[in-house]
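One chain of protein is taken out of this complex; the other chains stay put.
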Amino acid sequence: MNTSTAGRFVGQSVKRLEDPRLLTGRGRYVDDVMQPGTLHCAFLRSDVARGRIARLDVAAARELEGVFAVLTAADLNPHAGTMQPTLLLTIAGAPLRPLADGDVRFVGEPIVLVVADDRYVAEDALELVDIEIDAEHAVIVPDDALRADAPLVHPELTSNLGLEMAFPVPPELQALLDGGAPNIVRRTFRQHRHTNVPMETRGIVADYDPASGELHTWMSTQNPHEAKQAIARIAGIPAHRVRVQAQDVGGGFGQKFFTQREELTVALAARRLGRTLKWIEDRRENLIASNHARADVGECAFAIDDDGRLLGTYLDHLEDAGAFPVGATGGAGPLVGLLFTGPYKSPLAAFRTRAAWTNTCARGAYRGPWMFETVAREQMVDAAAREIGMDPLEWRRRNVIGRDDLPYTLPTGMTLEHVSPAETLEQAAALVDYDGFRAEQQRALAEGRLLGIGLGLYVEPSTGMMDPMGTETAVVRVNPNGQVTVALGTCSHGQGIETTMAQVVAEELGIDLDDVRIVQGDSAVTAFGRGTGGSGTAVIAGNACRDACAIVRAKAVHIAAHLMEASPDDLEIVDARISVRGTPTRAVAWHEVARIAHLETARLPEGAAVGLEGTATFKAPPFSWSNACHACTVEVDRATGQVEILRYVVSEDCGVMINPMIVEGQIAGGVVQGIGGTLYEHFVYDDDGNPLTTTFMDYLVPTTTEVPVIEYGHVETPSATPGGHKGMGEGGAIGSPPAVFNAVADALALVGATIDRTPLTPDTLLAALDAFDAAPA
Amino acid sequence: MKPAPFEYHAPATVAEACALLAEYGDEAKPLAGGQSLVPMLALRLARFEHLVDLNRMPELAGVERDDGTLVVRGATRQRVLERDAQVAEAAPLLAAATPLIGHFQIRNRGTVGGSLAHADPASEYPAVAVALGAELELASAAGTRRVSADEFFVGTWMTAARDDELLVAARFPVWSGPCGFAIEEVARRHGDFALAGVACALASGRAGLALFGVGSTPVRVAAAEDALLAGAPADEVAAIVVDAIDPPADVHASSATRARIARHLVARAVMRAKEQHAAG
Partner (left out) sequence: MLPVEMTVNGRRQRALLDARKTLADFLREDCELTGTHLGCEHGVCGACTVLLDGDAVRSCLLFAVQADGANVTTVEGIGGPDGALSPVQDAFRQEHGLQCGFCTPGFVVSVTALLRENPKPSEDEIREALSGNLCRCTGYQGIVRAVEKAAGS
């Protein structure tokens, strides 16, 4: 899988350096960290969505043999600093507290922290806590939360509206929507609540030493530097005395980007107790109380001319923020509105976005937190196309932003460039044989079978605009024997950073891949960085590495030039040798230069510093864009309402790929999460806010038998950043839900049935088919 | 997610096990494969003061042919039924049902007796037992008795077995002559509990049709079996079944969806059983 720009390493599907330890069970995840003197934690959690704590007596729990401490809000909360993440320190959000204090606001909210010899005993102690909660009426869905008579989720605030932002409707757009446009299509789409489900749950080991005043933690995190700052703040410890480490992290998909309530509470408790505390979340807790996502509603309007061209759009978006959103309150909402027109030309657009508090689990970041813009838009495109009697592919062809339209400024202000939505659209259509499928669809229909095809076209921002997310620093350090250690503030959790960044460094320095080692996931030995998330590693960490390597290379060449009495401009580094271009026999080995730089410093050129290292910081442009087109074909079983995915194709443009194998792996994981999030996964509450899907028996994650072989095509439009890379880690999960939805909608449309919400379960699809059958002729 | 404490017993004989159950009554629970029980213990949805491990009793495992009966001892692993030639020959419906149960790791530990005694209404073995007309053999300190499958399953996770009784064997009659067998199910994902399923057995003069997932126990519809024996078309048999069931609803499917799927599956199963039967 080599691209046209493949170098020795960059562009190659190099096998991953992290694999051997992970394959042999030698990975080191947070639960594998076993420190002497560790005590184990368990949280007692609310089983009521909203209510007052009428009685709380922990005496019996404290008495249980093996229990070290039982902490309540009275013990911890007064000692807690802020729990807001760095990004939101100046923004007042939901009044977060370590432990529930006097009242509870969602099922799963932590109330008591038990610390014991082991988790078994800790859970025994939970059962001995005497607690009574007077249940009060809870609001479970945003529509109810925003009613005038709705009880307040947060009594400290004045309403359940967490955020409201509007992009005003220009008069021309208003006129179009008021009837001026030849075609006005309106639809409401609902995406349902589901959640990240990393295979490794959250966890922390927090070791506080009162004598030194230092807190050493290990965490399942995507962002050790953010964790360090957050822990320092809540625990009241100067940040330089806090260390956060993570060697291996079992997935996150956004859940572990910010440091959440439980981890912060355990760190605070470790500080207060002066002990080493370990908390490993169990799966039920992870499903109920970590974070949820994707609960959005969008009322959409498209104004379209007689040729099917988009004249303007309006989106009214409402998102469910839960009770204590992680990281941001409806932080994705504005981006949903700003990106709604996506890869299509539209002169006009406006939107309103709101986020409502509800007595449910926190909304948190999940792979493309803003992706509802693609869900709503792509599903709207298909609905609009069908309404005006046009094939959805044809509609897209007429409206997609083409190469000649670039740079294209969206009606809401951001500018797209270096993107290729039109090219990916064509590549995906060709790969899936769109026209051939249409013929097959008709043949199947004649036999009474319902087949459908759906597209999902999108542009994906990897944002650099929010400090500190736009910056990464790389320290490239050459050892006296020539091998290289690279320290990065990243924290890989599946995307192979140990390999991809080593590829970049080996390529830039001209040395062997085996001689490069990436060090990450440790706030003490890496420079302050952005962590790993938001599709930023390739661009931001990659270019920080590139810039640091440039410094090292220049130094090495300077030394070599001096040693060989040659001009630095005449030298090149090839296969770990610095040689005169055109005269390869005049050369000095890389490892020799490194040795001299450290151990024979008298031979260095005048003024040259001892050693061989470089540090560089790269700040990303506010936005860089990748894009892709997903195409999905399905069969809907009319008898059972089940959906079988027949083929799944992705045409991806993420610029220059560092490792095509890893890129495709990222796409695949996202696609299958999208399939899960459209057909199977659903976090369900009853009307009183009690969770009904609390284990893997009820919350259904896709397995090998629910997914097809995914086929890939690649388009390569380099970004403007050095190296030409673009972030793409989230994209697979962005294009897939609408592609699957559109395929099912396309199948149902054959018999006049319609859908407007997910998940597409047998219940939903049989009801949709029935509704068609029941409709008057 | 750790279980509450319990006393552990690992008897070596059925008699010892029964003595323990007699002594501890409803404070004791037999532990067979553990694939259903242990998750409930881990989630603390259930707890028992005593667990009686049934996995160290050689007399409780094995399959043998006893004339016209296939005798499957209670602690026989489900995987054995997938591979045993005797089972394939004497009770094809049992062999066909087994791969539908969960996943191979579950079947490596899960037992036939455990599945029957657990009596999940959406599981396969109880329906197969009912369709084939099996008998369940129960042992206690007071002796042994046999209960027909029809009478054994009384409700969701409830059987006719007393607290002090152990399911020591399931006795499946071997259907002779030209036969047709079919098992059909629909689940949200492969290996999940069925939204609806049907086990169908057909011989000349005998029919067994038992649905799972559509009630609190396996559901037999006598009128449907009569129609099947009388040669009614598959669709008609299915229609009779659907009129007689009132399936439960949960997060996975509504009652109507389950009924709809049941109808579809009954028609399919009946068609396949009839074809096989006709082919002799």
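In order of appearance the chains are A and B, and numbering begins at 1 in each one.
Just so it is clear, contacts are C-beta pairs under 8 Å (C-beta built on N, C-alpha and C of every residue); 3 or more make two chains touch, one makes a residue touch a chain.
Just so it is clear, the model here is predicted, and its values are computed rather than measured.
> Who does the absent chain touch among those shown?
Touch partners of the hidden chain, whole complex considered, are A, B.
> Touching the hidden chain in the complete assembly: which of A:Gly7, A:Gly27 or A:Pro568 does that?
A:Gly27
> Specify the residue from the set B:Leu51, B:Leu70, B:Val112 or B:Val214 that touches the hidden chain.
B:Leu51
> Out of A:Phe68, A:Phe106, A:Phe189 or A:Phe253, which touches the unshown chain?
Hidden-chain contact among the options goes to A:Phe253.
> What residues on subunit A make contact with the chain left out of this view?
Touch with the absent chain occurs at residues 13, 15-16, 18-20, 22-29, 31-32, 34, 120, 197-201, 248-251, 253, 280, 282-283, 493-496, 661-662, 664-665, 668-673, 695-697, 701, 703-705, 707, 709-710, 732.
> Please identify, in ascending order, the residues of subunit B that touch the omitted chain?
1-8, 10, 31, 34-35, 38-39, 41-43, 51, 53, 55, 79, 102-106, 108-109, 189-191
Everything that follows uses one rule, which is that only the chains that are shown with their structure count from here on.
> CA centre of subunit A versus CA centre of subunit B: separation in Å?
That pair's centroid distance is 44 Å.
> Sort out for me which residues of subunit B touch subunit A in the complex.
1-5, 39, 43-44, 186, 188-193, 195, 251-254, 256-257, 260-261, 264
> Using the touch definition up top, name the residues of subunit A that touch subunit B in the complex.
119-120, 123-124, 127, 282-284, 639-642, 680, 682, 684, 692-693, 695, 697-698, 700, 702-703, 705-706, 761-763, 766
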